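One protein chain omitted, others in place.
This part shows chain A:
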């Protein structure tokens, strides 16, 4: 009994010397990464990280230092490059709070699957960050722009992509699971968000950028990068991107404008919800698809001489909207079928799911069949509300 108690006490005392605490890291020893930029280096990759300077973001007394700093290192692989960052960063790079990973256009064109492997495999990364391609810029340049309002540029980009998908539908958010799923699905090609800089990148990376009311350099989210496999092969422009969102039924909220009869005035609509249904079949070895898009819209602004209170006017407006939206969708179909020849909507995947027998026969030639596929778009719009007034007050 006595010996047992003595042993236990000794064990507990010894425990105190084992101050190892495996994987322990104090908050003030972390370099919190919010954005990762991946560029092509001569050999391997050049990785840039945007690190928060916590004292500048949340402290009571602010200095003139910037809220974030960026560091760059290169290595033969992405992991190698990130580890090499230790040489330049004062603290251990901590990736869990990454909001966005940006690939340079150059790298995206060559293929990004090798970097994706690290992003999926590494345990430290959460999977809730967005992937984007810097359109026409290097990823490093994107991360070096300071942004007003939101002190952390990576968070700003995250929120911006999010909002532009939600309220304008001109781009799409892509998280890493979505990207890898698209990459692996049969008959589906992945796509990525496009972001770019407007203005001078030289001023953009200095504090001067946030000292002016109108920042000289701005970050914008627009366009959708269409890929084939893990390679970027082209961009969907502004309107095509919206059409892509219509085709995939992801327009949550957007705008449409329809010109009046003669003058250059418009009636504007707020799209409040969309719903899509695609049916596909293979006939004589030729795939055909019908897309039914149901759109609900509100009248947001009316500059035309229209009696909106008249149901016939609304009928006409609905027809105009149908045409406008199906034109937009056709534009996108044109782009992905003829120009880019990549099935990012996932028509093949639809056949794979619904007409598996036919799909098994044609899946080998899908790349050749897709551009020739017959795709019909039917749009049905319903105007739900006309706002707090009916006819324009100019009518009176």
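Please note the rule applied: contacts are C-beta pairs under 8 Å (C-beta built on N, C-alpha and C of every residue); 3 or more make two chains touch, one makes a residue touch a chain; residues count from 1.
Note that contacts and distances are computed from a predicted model.
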item: Complex member absent from the view - protein name from UniProt, among "Cell shape-determining protein MreC", "Peptide/opine/nickel uptake family ABC transporter, permease protein", "Deoxyribose-phosphate aldolase" or "Spore germination protein KA"; value: "Spore germination protein KA"
item: Hidden partner chain, touching residue among A:54, A:111, A:199 or A:371; value: A:54
item: Per the touch definition above, residue among A:40, A:99 or A:276 touching the missing chain; value: A:99
item: Hidden partner interface residues of chain A, rising order; value: 1-2, 5-6, 21, 23-28, 30, 32, 34, 52, 54-55, 57-59, 94, 96-97, 99, 124, 126, 152, 155
